[in-house]
Every structure is written in structure tokens, then in C-alpha cells.
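Taking it in order: structure first as C-alpha cells, then the write-up.
Only one protein chain is missing; all other protein chains are in place.
Our next item is chain A:
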């Protein structure tokens, strides 16, 4: 190998080929998908909450992609939801599919845990709800005050986790937005066969075999 031009042409050519296969073709294929009619766009508050989710790196512990039933049956059994499809993410930028499950998958957490109070308590101090939790607490999304002002949302806390000086914990806008985003996570509507065909079926049987049972 003695010439620079063939080296660069070869190296770049191979990468272009890989880009077509991994970026362009799948992109064309899933981009033709319309958002499912049941999926609504994020509201302004939910988008602000999504920014909080990104800023604090929630994605590094929580995936948002229940796996295909061929790969594992456990995701559905844990109540994390049906296998997700490309349409489920139609409004997601940046994508937050995630690759870790230090905490549970969150794609349907809004359905599983629909209470704003629960989420506020959990964000302020996860161990106030689960003593075994290793999730960070996010006190900087809250403030403590002598007394709640009208309109303030007070975080409900067990005795052991309340401020020692008798103050109350109030949710800041950031915390409220983040909870709005979490509550919006709901991909429980049924999927069309066309959508289901666009996800990795893994060890799943083909649809016609599935109908006959395994």
C-alpha cells in the first residue's frame, strides 16, 4: 500500500457503503411511518420536562424500549408494555431509547404510575418510597420554604424525610415539567400489523405462524 489516494478512496468508500446500509436505508424505511393516531404531540410543558430528563441524564439508567416478545417475555410480564414500534417515537428528538436498565424501562411509566404526587415524592427522595432504590435524589429541582404560598405544590413526604426545621418542600417548575413528561409516557394503544413488521422480530415467529400458536 504505497499511495494515499486509493487508501482514502477505499476507506471512505467503505464508510459510505456502511452509512447507506445503517443510516440511509433504515431511515427511509421508518420515516415513511406516520405517527399512530392515538399518539399525541408533546405539549410545551412536556417538552420542557423532556429537556430536564435529558439535562439530568435519566436515559443513562432508564431505557424506553420494551423488547420484542421473542427476545424476552419478561418485559411485558413486568408491566413495561408491549414491544415498541418506530411510530411510537414519531415525535421524539432527541431519541431516548436508552441502553441501560439500572432502573426500569419508562416507555409506559405514565400508565403504570399516574400520580403526580408519587413522582414528586420519588424525584425529591426515591428512598422515601423504596428503601432499596439507588436512584439519585434531585433536591435541586425543589425548594424549601417556611410556608407554602397559594398555588405552591407541596411534596408529600414521610416524617423521616421532611426538612428537620419544620419547613415544607415545594416543587419547582422544573420538577413539575419533568413529571408532566413522565406522565405523558404512554404507548399502550394497539399497533397495526404494518407497524409491528417494522420492528426487530428477533426470535419471534412470523405473523402467520404466530396465529397458529407456538
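In this text, a residue touches a chain if its C-beta (ideal position, glycine included) is under 8 Å from a C-beta of that chain, and two chains touch if they have at least 3 such contacts; residues count from 1.
Everything that follows uses one rule, which is that contacts and distances are computed from a predicted model.
Trainee: One chain isn't displayed here; going by UniProt, is it "Cbb3-type cytochrome c oxidase subunit I", "Transketolase", "Activator of (R)-2-hydroxyglutaryl-CoA dehydratase" or "Glutamate transport system permease protein"?
Mentor: The UniProt record for the chain left out of view names it "Cbb3-type cytochrome c oxidase subunit I".
Trainee: Among A:118, A:140 or A:189, single out the residue that touches the unshown chain.
Mentor: A:140
Trainee: Tell me, which residues in chain A touch the chain that this view leaves out?
Mentor: 1-4, 7-8, 10-12, 14-15, 17-19, 21-23, 25-27, 29-31, 54-61, 63, 65, 67-68, 70-74, 77-78, 83-86, 88-97, 99-102, 104, 126-127, 130, 132-140, 197-203
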